[in-house]
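Removed from the display is one protein chain of the complex; every other protein chain stays in position.
Think of it as A and B in the order they're written, each chain with its own count starting at 1.
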Amino acid sequence: MFARIVWLVLRKDFTVEVRSLEIAYTTLFFAISCVLVFAFALVQEGRTPEGGAAGILWIAIAFSGTLALGRTFERERQSETLRALLLAPAARPAVYLGKLLGIVGLLLAAEMLLVPLVTLLFQAPLLEHPTWLAVILVAGTIGFAAVGTLFAAMLVRVRSRDVLLPVLLYPITVPVIIAGVRATAALLEPQLDTGIIWFWLALLACFDVVFVTLALWTFEPLMTD
Amino acid sequence: MTFLRTCLVVLLLIPAVLDVPARAQQPPPQQQDEFIPIEKLPPQDQLPAAPLLVAAYAFVALALFAYVVSVARRLGNVQQELNRLESELKRSGRT
Partner (left out) sequence: MPKWFTPAVVICGLMFAVAPVLIAEAPYESTMGLVQKIFYVHLPSAWMFLLAAITCGVASVRYLFGGNPRHDRIAWSAAELAVLFGAITLVTGPLWARKAWGTWWQWDVRLTSSLMGWMVAVAYLLLRKYGGPGSDKLAAGLALFGMANVPFVYISVNFWRTIHPTTNVVPTLPTSFGVPLWFSAVTFLLLFVLLLRMRIRLEEQRSRLDALYLAMDEHR
């Protein structure tokens, strides 16, 4: 029953999105613009600063993610569907999980575009170890999205939600950013040190577990109003 | 209101009294051994410590004082509003 609700919410979001692809296109294009801004800001004489690629990738993910979160819940707010979701006889945590998976999917799609772009623009051999990169990106995205989905849902009825979302989200997701960047940077080293990557992955995994659990636990009291 | 006035008067003494360490300081010893974090950082012998110390204590006093004043002012406003409402309620509401 729980899994069915998660699947239904996910399918609903996917169906609505596929019709217009509004959030997908705008988020992807924003991600590209973001990376280009970084390129113009940081590239000197055709070369990037040392180890800049990993940071730029994750900043682009964080910014695009914030945008996507805002837009997703704005759409829910405008159609009053969030209230309908909450009124439905469905376990609230299941609704949260469905929304979370939708956001993670969207962000992973953006990352599939971002990684080749960053590789190209910054001459960073990101695609040399694709499985490692994929695991790092998935772990980090889940962590970021877990906190982000909860905060965005919570802020839906709040006045200054557009600016408050980043203000609330970034301090809490600092460990995700640090771990993601450090792990990705370790991938870019000429000598692959798997010890470091395992460490950061372990941190990300713990973060994901703790914060998804916390979000599931607090979604009910936070959305009751 | 008297407790608020007491707070303000007593805590107003703090900035005056905290000037004591600034005035009573002795000159630092000549060849002061700097805490050198790593070999590469040059020793900063010439940097006088007194302005930093005074700045730190002054900031602490200022911050605490400003906060107390802020809370006292907000409390005063709310209290005033409460009194006004209560008298208005007594006059008109109890019909």
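Heads up, the rule we're going with is that a contact is a pair of C-beta atoms (placed from the backbone, for glycine too) under 8 Å apart; a residue touches a chain by one contact, two chains touch by 3 or more.
Since the model is a prediction, treat every value here as computed from it, not as a measurement.
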{"item": "Omitted chain's touching partners, listed by label", "value": "A, B"}
{"item": "Residues in chain A touching the chain absent from view", "value": "147, 150-151, 154-155, 157-160, 164, 167-168, 170-172, 174-175, 178-179, 182, 196, 199, 203, 206-207, 210-211, 214, 218, 221-222, 224-225"}
{"item": "Hidden partner chain, residues of chain B it touches", "value": "3, 6-7, 10-11, 13-14, 17-18, 20-21, 24-25, 28-29, 32-35, 37-38, 40-42, 44, 47, 49-50, 52-53, 55-57, 59-60, 63-64, 67-68, 71-72, 74-75, 78-79, 81-82, 85-86, 88-89, 92-93, 95"}
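We take it that only the chains that are shown with their structure count from here on.
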{"item": "Chain centre separation in whole Å, for chain B relative to chain A (CA means)", "value": "42"}
